[in-house]
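Showing chain A:
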Amino acid sequence: MVTMKELPREEYLLKGHAACAGCGPAVSLRLLFKALGSKVFLVVPACCTTVIQGPYPFTSFGVPLQNILFESTGAAASGVVAALRQRRVDDITVVGWAGDGGTADIGIQALSGAAERETNFIYICYDNEAYGNTGMQRSGLTPYGAWTTTTPSGKKERKKDMPMIMAAHKIPYVATACTAFPLDFVNKVRKAKDIQGTKYIHLLAPCPTGWRYDTGKTIEMGRLAVQTGLFVLYEIENGKFKLNPPSDRLVDKSKRKPVKEYFAGQGRFRNLTEDDVVRIENWVDEDWNEYRKRAECA
Partner candidate 1 sequence: MLKEIRIHGRGGQGSVTAAEVLAHAAFIEGKWVQAFPYFGAERRGAPVKAFARISSAPLLVHSQVYCPDYVIVLDPYLYKVVDVTEGLKKDGVIVMNTKRKPGELGLEGWRVATVDATGIALELNLLVAGLPVVNSSILGAFAKASGEVKLESVLQAVKETWSGGAGEKNARATELAYERVVRWWDGEG
Partner candidate 2 sequence: MVAMPKKRRDLPVTPLSYPTVGSMGKTGSWRTFRPEVNYSKCTRCVLCWVFCPDAVITRQEDDSPKIDYDYCKGCGICANECPVKAIIMVREEE
């Protein structure tokens, strides 16, 4: 297990990039490169990262980056991986880096296909729970009750369980991560790098612009998402489910912070009613029952 100080000093996301102030995905990109170094081909569909690069002829990325169509990250990565294999190159890690819309909505077909074909790459969904690049519209990963520009009174449906959808593909590695737990994320990326086949990491990456909190609180929001049990850190390695710290200590409901603490800090949840909160708490309990059973089985 790596420590904070052991993270390499090299930066492959260069300063002066075009992310919003306090951008969770930007923090995560830095961590991604600290995990993998520079021998990476990044495949990026339309998403905030398209903009983070800055405009031609400049880019803030120090690794090769193929911008590709919104719904096609899995397919583009498949082509890159096949070509590398034909060129007998085996020291480059191919990473698909896509947002929640590009993963769970428009891109789910290409991702599912790539996973079913056992394409050797890491797919990271950086989830800021809405279409951030186009100004915060609802996605399949927007949580219940959250305001977006297309759900002005709050989303009426629940968030898709994307990592479990990927686990159903029987790929060798599925993990969740959060920007607020950098070492957990780095370790998971490094573990994924050494596994053959499709590896899926679902990364909750808080977004001050869309979630409506102070830009300084990005890490705090991520931490609360995990501490309240709303977002759970786990990994499924060859079908074996394992809760990771600190989520592994939250099976006991009394250890979890009240979900209200998470909602209170974010403007996007301002329309939540007391009933909504109770409903969400019940869902969290139900979900945790499932996680507990899975953890016990393993």
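Keep in mind how these were chosen: all candidates are chains of the complex that A comes from, given by their letters.
Criterion: contacts are C-beta pairs under 8 Å (C-beta built on N, C-alpha and C of every residue); 3 or more make two chains touch, one makes a residue touch a chain; residues count from 1.
What you see is a predicted model; the values in this text were computed from it and never measured.
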- line: chain A in this complex touches just one of 1 or 2, namely candidate 2
Field: List of chain A residues in touch with candidate 2 within their complex
entry: 4-5, 7, 9, 11, 13-19, 21-24, 26-27, 30-31, 53-62, 182, 208, 214-220
